[in-house]
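Inspection log for the structure reproduced underneath, given as structure tokens.
With one protein chain removed, the remaining protein chains of the complex are shown where they sit.
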């Protein structure tokens, strides 16, 4: 069985070339540096669970490719049940770490998207990308690696296509073609979990047209490959990670979002899965977005579960019974189940791609509304202290002159410290470093609406209504379309 | 193959004893009387579709009991896919008839609920209800009957239990036990589609306790059985059904909701499926509610599809392109898919009962929020004319003195008549006779919330949050619970 | 004091030429015919209140024009307090009649809009419209008449201007100019309360441009003027008005919406307030819309108050304490006060027009969101019986064979009849004849949003944000605008 222990995973990370920066400084060891150790710890939870008989079913599955149990994050999604299992795993991951472990989950999505894309491409164009991907995946499963995914390009001026940008690097591109591979330049931005990842799976960031062959590229590289630099984005309240104390309440989870600067990085041929086939880029992107949006309800619901728990803790710490807030808690639960359920439905109503991967229903995958109301309700239940996080710092609470007084005045039904910890958790989840950015994950809400429109049969609905209303002649659209 | 043609179904209805009243008058023939012919026509659509190769898969399935293709309305729901097929059928039924065909669908739900209930009961108590139900169902499948379902009792004073009511008939009850059966008295109210049904499947209306054996009763009787009188409820704008013209725009669908007065009705033993076992009544009711709430999203989405179509028609009739309203239409589509999708998820996440029927996930089944926003948006798109239905009657439009003027002034991008027909359809769907009452179908929204609470693990959520927040000691609920 | 008693008002209506039709039949006496007597009764409430010392302040005010107390419906709105008093009166009117008394209130709005419009016009163009209007108003106040207002033209194809319609009558227009007046042809549609009105105040229905002088017309005529025919629109459940019993629960209020057919109607010069001045039409329409939208919150809140009361009655009739629904009731109250309050604010933040009338703040006047949620909550509290109105008709409840049984089974905490009456009230308010069409009153929601955009200073907001963010260079809009 190829499954690694958490410590093996961390050892592997430590063996890599340090190339991650934050606040202008190189991070020598991502497993211990305060800016990255929480997200590494979060990703490590899935390694621990894989080896725990009680939880291994959540995070592992059988691979036909190597005939062994492998991480779901390195598996092919072949049935509706597989896709539902992914949703369940994401919900579990958020419940366990409090936030996103995108360093494994985006890579999983990317490899499945390219599995279908390369299959079709090879069948049409006689290329051999699918076999290459298969070879890489077999190896990746055997090594049990953590592979993040990278989709988003800087894009520059949104009104211009990649080839019309004043600087062609605004979308990642091939700058040199060699017999043994290609050299790429540009950036991928806002990439989740790169610091915790061993490899990076790169997808084209948009659909490209004729003449934009250099931008139509997909490949995998080690995260520490020569020429690649990662600059971690800062996030709200992230300097607390560098402090002592519990002003960041969660130690077993955290999120990083990196800017990946590709400074003429060489990619060998066997790790290239798309190279100039612009026509395949739309399929690649859509195949990525659909299962991603479908399963994101698992993420949102999982963090929603933590918000429910944190809100209850705060109420209790204030001396108020949960019963007082049962309407609000019920609404939070409804939000969680609705966003989770719509994704489950997208999986259940999906269909199999000839390559073997399961594609969710595109309409259901995109109607997912993300319950921001849940955050507001958690703040309502918790009171002003959590709404703005206005509590003294751990340093103040420990101050010899006035710390004891502060702790006394912050106590309620329980001592000051547990009450503050609960309030910090609500703050962290709603306006702090634990906010995972699910609103724009897999594309903006407006992008999702575009897909909804494209998959809605409004003409058919109008026809059915016309017949029901007993109208004989067609009523065409005045726009002439 | 036992499937009947629509005309056979109507002939059977005509052969029954007339016992349906409205406006104080007996309805001699439900298939032609204006108050009932539309709902009969609506139910007949499912018979027609069953014989149409292109649509038969929607409304029929294979029965292992008789090894033949039968109506889904008389089938056992044995897998998640079966339950999803029921949702699809309901969506199709609303799209086809514009409204509810509860005269078949509630009966389907009732027989499945009792399938599980009698199975458990017989295993515990050694009774033979399950075999009786099976015998009836085999016969019902062979006869391809239309069987409505009856759950709701008048209940009387809600603060008192059935046995404490000043009048014991406020919940349907056994008043006499004979060797060959029982005599029942009382009423079932707001029963959908009784006029279009050949039999009535009666369930207990609530959970009953010790000493309330007489109220714990389930059985099937012919709709025209001696002692049973049906009084149809009036509904908004229902007198239009008695008028000529198109002020009711839909002829192939309609809804009736009857008050069933059981005036000492005899039920033979072989048609009794529960008789005094009060402990089984809660299970019967819950087994009814869960799949009903799960699948109701199909109903709501199906009518929502018609609302979308009707709104587009109105926009076009006004000379406005659909594009102008694309945000509103997208929101309507999101509402439809969300309510539909949550039910699909409840099916997908369900589990099999030992009796063979598939039970949906109780939490997901009840989070279904019903998109009243869709009605409001349809009115927004259509304009004031559809919001209040303030158009002249068909009689006025046909008037020789001023009818031509009215038609002229009501024309826009199309002639007056199709424009009015479209507006009448929106009116009918949103504030007229086509409103199906889905808000309270299968119990009130507050009832659904009770079930959500019962199925939510808030204690577990609080524990997980406590661990994440690094709080060592438990924080108990101040209420002591 | 010119204030008339209700009976005097009705006598005046009876003296008019019958020219109101419904269902193809002439209504000989609008004060007794079932289709119109309820709205006449509703309008009569304001005459009764004017003479009642306890309520006269609500509906009357002092007129400087005739130095007497007059109906507010015939008064000039000269201060913020006047406009707030109008909102209060509308709330009272809905509380008292359950619905709209547009036959007085729209006329009030029209005369004030033209007061400002004619003032400006005369000052610019040297016309004498303002003096004419003043003379008519003095006379109208002395006669204490009921004057409805007529704004909406049929409009025909919305993509074409009035002069480009295939039929020029699709907007009301002058077809002949004579020395002593003009002859008009066309229609005004969906006019509230015409049957209860003695005169009709006609406004231009849109803004007109050069070459459309014939459509730029405003005047007042008697409602029974030669050539004018009124066809009443039908409304949901309106035939109940022709039945005995209480299936329409309200007798002191009702709404009619008429189609006014102008078949070459002569208007004498002294009653013409705009005639060909196309440039003034936009001002006329906006001056009408602003106070109308501002005060409509009074209408919505007033009916909302009745919805609250009706929902409480239903809960009690079901045997459930109001306390159970306090969250829902609180939300209903919040909706009422919000829509009411925003209108009050529009009045408070308004400014005086040189003509003396008070113009509300255009932005606040249009943000009024109309709480459809209130209707939904009333249905939630009341149960399925009110959601669809599915109760037997009065005829059935009175039937000798089964009426007593129905009443018994419809009783709960109270007898069947009061319970049904309460449920019928909720039905009437939410999906029946009492729905007043406030969503589109004074223009569609999308129309209101256009005005919001026009009155929002987004450029200023962007500038302020730019300075706050410490950005030195301007960031222009990419569209170049």
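Labels for the chains are A, B and C, by order of writing; each one numbers its residues from 1.
The definition used in the following text is that contacts are C-beta pairs under 8 Å (C-beta built on N, C-alpha and C of every residue); 3 or more make two chains touch, one makes a residue touch a chain.
The structure presented is a predicted model; accordingly, all values stated were derived computationally and were not measured.
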{"item": "Chains shown that the absent chain touches, full complex", "value": "A, B, C"}
{"item": "Residue among C:35, C:202, C:345 or C:359 touching the omitted chain", "value": "C:345"}
{"item": "Absent-chain contact - pick from A:123, A:323, A:352 or A:405", "value": "A:405"}
{"item": "Residue of A:193, A:297 or A:389 touching the missing chain in the full complex", "value": "A:389"}
{"item": "Full-complex contact with the absent chain, from A:44, A:189 or A:202", "value": "A:189"}
{"item": "Touching the absent chain when the full complex is considered, from C:127, C:269, C:333 or C:444", "value": "C:333"}
{"item": "Chain A, residues in touch with the chain not shown (by the definition above)", "value": "21-24, 154-160, 167, 169-170, 186-187, 189-190, 229, 231-240, 247, 257, 259, 261, 263, 318-320, 372, 376, 379-380, 383-385, 387-393, 395-396, 398-399, 401-402, 405-406, 408-413, 427, 430-432, 435-437, 439-441, 444-446"}
{"item": "Touching residues (missing chain, whole complex) on chain C", "value": "80, 84, 95, 98, 246, 249-253, 305-306, 308-310, 312-313, 316-317, 319-323, 326-327, 329-330, 333-334, 337-338, 340-349, 363-364, 367, 369, 413-414, 418, 421-422, 424-425, 449, 452-453, 456, 458, 460-466, 468-473, 475-479, 481"}
{"item": "Absent-chain interface as seen on chain B, which is shown", "value": "159, 327, 478"}
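As a working rule, only the chains that are shown with their structure count from here on.
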{"item": "Separation of chain A from chain C, taking each centre as the mean of its C-alpha atoms, in whole Å", "value": "52"}
{"item": "Rounded Å distance, chain A centre to chain B centre (Cα mean)", "value": "40"}
{"item": "Length of the line joining the C-alpha centres of chain B and chain C, rounded to whole Å", "value": "38"}
{"item": "Two or more partner chains touched - positions in chain B", "value": "319-320, 413"}
